[in-house]
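A single protein chain has been removed from this complex, and every other one stays in its place.
== chain A ==
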């Protein structure tokens, strides 16, 4: 079932985290059903891509753990840029890089190539914020990480639809 974290007995770093409500499905508007009207890529659309990513440790989504929030998504469709800030549940969370990597991979797989994307930790919420941000911004390191079978396995698990 789970990859990185221990499941069996009391090994969780944060066994009783705060949980948040999931937002419902985005309602489909008349404009979205109209063939002619173009719908631009907006913050909610980006948020919908990442909110259902599974946490590597808990059977919960990043949205339920409030790791990602719609207000921390900045997007500009005409300029083809997107910036996502995520907030680890605790400042020493060892999973921060992994979570960032999952978000990054999800966006890489789901957004048009023209987009330039920036995934970083919400300022002031993690002990080794800069180190993690640097790793996530480095294209070559991200590519290298995905060559690692074990890491790719964990990332894929985070991105799989929950059964």
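Please note the rule applied: contacts are C-beta pairs under 8 Å (C-beta built on N, C-alpha and C of every residue); 3 or more make two chains touch, one makes a residue touch a chain; residues count from 1.
Everything below uses one rule, namely that contacts and distances are computed from a predicted model.
A chain of this complex does not appear here, and its UniProt-recorded name among "MMS19 nucleotide excision repair protein", "Mitochondrial inner membrane protease subunit", "ATP synthase subunit b" or "NOP14 protein" is "MMS19 nucleotide excision repair protein". Interface residues of chain A with the unshown chain, by the touch rule above, are 1-3, 7-10, 12, 15-19, 21, 28, 32-33, 35, 38-39, 41, 45, 48-49, 58-60, 106, 109-114, 149-150, 152-157, 159-160.
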